[in-house]
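Every protein chain but one is kept in place in this view of the complex.
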Amino acid sequence: MKWLKTTITIQTQGQGLYAFNQQVNAQIRDWGVTEGMAFLFVQHTSASLVINENYDPSARKDLENFLDHLAPEGQNWYEHTIEGRDDSPAHMRTMLTNISLSIPIDNSKLSLGTWQGIFLAEHRHRGQHRQVSLRVLGID
Amino acid sequence: MKWLKTTITIQTQGQGLYAFNQQVNAQIRDWGVTEGMAFLFVQHTSASLVINENYDPSARKDLENFLDHLAPEGQNWYEHTIEGRDDSPAHMRTMLTNISLSIPIDNSKLSLGTWQGIFLAEHRHRGQHRQVSLRVLGID
Partner (left out) sequence: MKWLKTTITIQTQGQGLYAFNQQVNAQIRDWGVTEGMAFLFVQHTSASLVINENYDPSARKDLENFLDHLAPEGQNWYEHTIEGRDDSPAHMRTMLTNISLSIPIDNSKLSLGTWQGIFLAEHRHRGQHRQVSLRVLGID
């Protein structure tokens, strides 16, 4: 078994879901790992990970709007407001989605379903430089 | 250390939570793994994984109804409607629950709490043939 690691950088342009499975698969191919487990981890508190439909853009848009409905900006009971109206809702949306994911690798790529994509979910209005750590346990 | 893998199939009959920890435990026993880590991953975008109370059916029913309240069908802002009224809510409920889980194995079985069960959450009305990939890192 071997252990491989890197950090993937994703530049966001405001709130939304940004697919990055191709970046992960390119790295797995570069490493020559054919089988094993990939571990993704986000080191942020206002961005997170989502695996969901990656085919129809309207499905992605509904997911984005859904997070906005669940944790809207400007509720009168919010206390954490000094870092901006979007900051506390960003932490809430992070809590409802994922900080860590573990995904099987088969045939030298992530073993995703036909319609699945991996997204970095940006929860702040302003574009950010986001980092996702990738760890791979290769079975060879 | 050894690496074992299979796919577990679950036939659903419409929306709801379907317990399948016994299928996972039977596989772990068959493999002769006494200790290690189990990784579950769902390759779908309208079904997901939940670990929660598996004793009182009324607790499970409340969880099912809760998902219906959080992401109801037929909201006027939904754009992704061509695959049915239940499709976009199914993606939303998938986002709020789990695609991947990592569970310790001790004494040749999943190290769950007394009241915990592992459920496949079906989010579509129609029964489906769902697949969950199981990967095990056995420590011997």
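Chains here go by letter, A and B, matching the order in which they are written, and residues are numbered from 1 within each.
Following the convention adopted for this analysis, a contact is a pair of C-beta atoms (placed from the backbone, for glycine too) under 8 Å apart; a residue touches a chain by one contact, two chains touch by 3 or more.
Please read these numbers as outputs of a predicted model, since none were measured by experiment.
Among B:6, B:23, B:75 or B:102, the one in contact with the hidden chain is B:102. The set of chain B residues touching the chain not shown comprises 1, 35-37, 50-53, 56, 58-59, 61-63, 65-66, 69-70, 96-98, 101-104, 111-116, 137, 139.
If you put the missing chain back, the residues of chain A touching it would be 1, 3, 5, 39, 41-45, 70-71, 77-80, 87-88, 91-92, 94-96, 98-102, 133, 135, 137.
Please note the rule applied: only the chains that are shown with their structure count from here on.
As a whole-number value, the distance joining the C-alpha centres of chain A and chain B reads 20 Å.
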